[in-house]
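One protein chain omitted, others in place.
Per-chain numbering from 1; labels A and B assigned in written order.
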Amino acid sequence: MGLAISFWLLAAAAVGSALAVVLLRNVFRAALLLISCFFAIAGLFVTLGADFLAMVQVLVYVGAIAVLLLLAIMLTREAATGSPFSRWRIGGAIASVALLAAMIAVFRATPWKVADQSVVLKPTTAELGARLLTPESGFVLPFEIASVLLLAAVLGAIVLVKEK
Amino acid sequence: MSFLADYGYIGLFFVVSVVFALTTVLIPQILTALGVIPSKPSPAKSATYECGMDTIGKSWVQFNFRYYFLALLFLVFDIETVFLYPWAVAFNKLGLFGFVEMVIFVGILVVAYLYAWKKKAFEWK
Partner (left out) sequence: MVGLQHYIILSAVLFCIGLYGALAKRNAVIILMSIEIMLNAANVALVAFSRYVTPQLLTGQIFAVFVMTVAAAEVAVGLAIIIALYRQKEKVDVGEVDLMKW
């Protein structure tokens, strides 16, 4: 019961603030509502039993990505210009709603193989660390490639931003 | 389900903080609307308060883009923390192999840090 209430509250908060991000004209307010959307999704992760991911969501999205986006707004002084629509305003809406209708139809028609829900949920951090880093589960190479990706991102960003 | 119930307290804390902030903002507005507090605005009263000094310029200044490099490096090492944390919790199970993996991971990211250092991304001339 508590889970159902928190799901509906958090889902409403996430969808509402995501819509506000897309529809508001003020860029700075859009960025602040994006942060509230990230918080709501962290709460949804908690309702799914993913406690470590909820922490990571707050740490990475709210702590780092949102700060970088706010910094970008202040760097480019675009709060004055607002956030106008392109000529895809109507076409984009039609395409998104059509995709949404198709996805919901497919999700409702698919017989999902839901597992037995009687398992006891445990804190996931230690389990995630063990699964991420033991060779048997096969995530060792993606893990190292993630660091190469971050290295490439830092090099690319510095090359692009550094003045000549 | 038991450990999820503990997160309910965080939710409760969040609700209390939001309600507290909203009441402190809304009480003066409601009292003004009810006529309990007189409302006589004047240019001096509605000026921006900044430690008693007159404000200079607008608050929409353009930030120096050098802050971007600091934010960038912060972002990268934030992600590194995300991977370090479960590794540290599961360290006893992982042993030497996990340690070597993490040394390679951190080593690659140190290259990024050294590159930023060499390119003088942290210097403010």
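By our rule, a contact is a pair of C-beta atoms (placed from the backbone, for glycine too) under 8 Å apart; a residue touches a chain by one contact, two chains touch by 3 or more.
Keep in mind it's a predicted model, so treat the numbers as computed, not measured.
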Absent-chain interface as seen on chain A, which is shown: 3-4, 7-8, 11, 14-15, 18-19, 21-22, 27, 30-31, 34, 37-38, 41, 44-45, 47-50, 52-53, 56-57, 60-61, 64-65, 68-69, 71-73, 75-76, 78, 81-86, 88-89, 91-93, 95-97, 99-100, 103-104, 107-108, 112-115, 117, 119, 121, 124, 127-128, 131-132, 139, 142, 146, 149-150, 152-154, 156-158, 160-161
Absent-chain interface as seen on chain B, which is shown: 65, 68, 72, 75-76, 78-79, 82-83
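One rule holds for everything that comes next: only the chains that are shown with their structure count from here on.
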Residue ranges of chain B in contact with chain A within the complex: 1-5, 7-8, 10-11, 60-63, 65, 67-69, 71-76, 78-83, 85-91, 93-94, 97-98, 101-102, 104-106, 108-109, 111-112, 115-116, 119, 121
In the complex with chain B, residue positions of chain A that touch it: 2-3, 6, 43, 46-47, 49, 51-52, 54, 56, 59-60, 63-65, 67-68, 71-72, 74-77, 79-80, 120-123, 125-130, 132-135, 140, 143-144, 146-148, 150-151, 153-155, 157-158, 161-162
